[in-house]
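All remarks here apply to the structure that follows.
With one protein chain withheld, the remaining protein chains of the complex are depicted in position.
Here is chain A:
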Amino acid sequence: MNKFIVILLFFCFNIYCQKNTNPKENDSLKAEKLEEVILTATRTERQLSSIPLPVTLISGSTIKKSGSVRIDDILAEQTGLILATDESGFEGIQIQGIDSDYTLILMDGVPLVGRSSGNFDLSRLTVGNIKQIEVVKGPTSSLYGSEALAGVINIITEKPKNEKLTGRASYRIGSFTAQDMNLSLQQKKGKIRYALFGNRFSRDKYVLEPNDSDRSITVNPIENYTLNGKFYYDINNNIKLSASGRYFDQLQNSGFSFTDTDGDGQEIIVNAEGEALERDLNTLLKLDQNWSEKFNTTYEFYYTNYIAEDISRDTETSDIVFNNLFDQKLLRAEIRGNNIIKGMGTITTGVGYQYDFLDRTLFENEVSFNSQYVYTQFDMIPLENLNIIIGVRFDNHSEYSNQVSPKFAFNYKITDQLSIKGSTGYGFKAPDFRQLYLNFTNPSVGYSVLGYKTVPKELQLLFDQGQLAFGDNLTPDQGQARVNELIATFDNDLEAESSIGYNIGLNYRQSKKLILDINFFRNDFRNLIDTFVLARKTNGQNVFSYQNFDEIYTEGIEFSATYNIFENLEISGGYQLLYAFNKDIKKQVENGELFVRDENLTSIVLSKDDHYGFFNRSRHNGNLKVFWDIKKWDLNVNARAIYRSKYGLGDTNGNGTFDTFDDDAVVVDGFATLNIAASKKLFKKFEIQAGADNILNYQNINIPGNPGTRGYVRVNYQF
């Protein structure tokens, strides 16, 4: 902590010194602003093509042309971003073969919270007021801290810029009565600017595999609202204040039935109905101050609250059969500064404080974290054609080991068209609340799961209650000694999960006519947190807890190409080759120490050729897109095809990995989805759009989020 204060002081001193640097115009920076600009990679505005990190930029116009409604729709169409549904049916975006748990989701630079089993449900976010989406791949903890292992997705909302009051209203209706309504207004009046946005989305239920009563899944109807307001006040040319708020409210009906035994021991079927509520509030207060052309600072105060509540009642007795509350809050204050040093580059430094809070039904008490952090980054141009970025961040956390996250990246322009770029960095993910504080005993099966921090108290309690099976022949003293021994293994803090990522690639750019990108990546993970059996209970079940275990890696190649055949016809394609393995399991396979069962159920050695590796990873992913603007008719037509090769959701033969011998029930064969859309402008102010998603009508029981072909029409009115 003392160390932290010293760093803080140093930082303040640094700002003070930099205040006095001589202001001078930077011409090149102004010119860059005309091109596609990305904020997330360096926390300063940088021209897309020159960034030394693998980035993807999705523009608002691409989103509109594609007819997307929610953020996950459009992300799933990007090279190297895979919308993966896990074995529990939760969806998340996989980057470089890394689960969505390890991707930080930002909106206008501040984090969004609220995850189900680690997955961030991106369908919570509407695309209605999105200016662009920026995706940075590879560890980015040097700037953003925890969770930025696989990358960062930053969703940038529209900012008001016109003097005139302008607005947009749109209505879209499609299959399953999916309705999407948007209304937005924006105006600039003197020193004040504002933007208001509202969205309503609803969809009826749909049924997967309706003809197979054993397997059919009903996806319940959904209805949600998003409200967003942004206010800007320009105190003067150099001091700008902004406040923004976002509120999201979603209601989804739920219904399920299960078998129970009544008072007489008779089996009865209980039907339950209820609703799942989700609420998300984000508020951001921000002050931007330009001290000079060379030096600016930003002060940020952010508060977010995510609440999810599931309540289900017995339809006959109205008794509550299921109630689950999840209430997470995050408070963050951050100060950062950018200092441009002529002829050298830009120094970015930031310092912040964060408070995390969670109240959850499965936790005994409300829990909270405190953390402080400081980061600095030097973005320099030592040679005319060479850009180097060096950055480091220090996180001091109340509940787990401190983290130092360094990063190095370079971009070298070989010719005007061809450049080489590479980066390496450290990323980490803090143990989550569940891994630290869960205290859960399954009421029907009887096993217990104890978070790392709850073990000393709860294990002792279980022992005192005589629930631990150490056997009859152990004296109480011997039993206590055994408990103490187990508790002692929890003396050290749980380590954060961490990774080191490497990226190296080539970029070829012939103006906008032809753009080629190739990138090799590798991510080495350490200290992945997993459950293990801590002790045995007298009821025959186990007590589980969490420990640092696995080492895994992902590696592969990403390739993308964009070609403008003529000015308004663009063809683009992308491909990702991916290998993802648990290092221990891979070694066992290489040594012939991992087994499967043949058709006689006899164990045989698993050969390398029959081993696929990590679950939910497809070896091949690709996309092909055509966008055609027919200017004379004010018409845009496009078609986007996305392919994902075979993957396995789980292991059915007990060897902990996915192989050719695993049961078909957990295998999803390779599939393609094809989406088309066409939009036409009418009478200047109107635009109509019609399209169909998943035109090949691909469906799979393991992907409940996909109901098959969906057609839609949309009307957009600009005023």
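Just so it is clear, contacts are C-beta pairs under 8 Å (C-beta built on N, C-alpha and C of every residue); 3 or more make two chains touch, one makes a residue touch a chain; residues count from 1.
By our rule, contacts and distances are computed from a predicted model.
Chosen from "HmuY protein", "ATP synthase subunit b", "ABC transporter permease" or "LacI family transcriptional regulator", the protein name that UniProt gives for the omitted chain reads "HmuY protein".
Contact with the chain not shown here comes from a single listed residue; of A:Q250, A:N655 or A:N675, that residue is A:N655.
Residue A:R482 is the one among A:R482, A:R526, A:K646 or A:K680 that touches the chain missing from this view. Considering the full assembly, A:T538 is the residue among A:T538, A:N564, A:S645 or A:Q699 that touches the omitted chain. Checked against the full complex, the candidates A:L39, A:L196, A:V270 or A:A469 give a single residue touching the omitted chain, namely A:A469. Touching residues on chain A toward the chain that is not drawn are 87-88, 214, 442-446, 469-474, 482, 533, 536, 538-540, 542, 593-597, 599-606, 650-656, 663-666.
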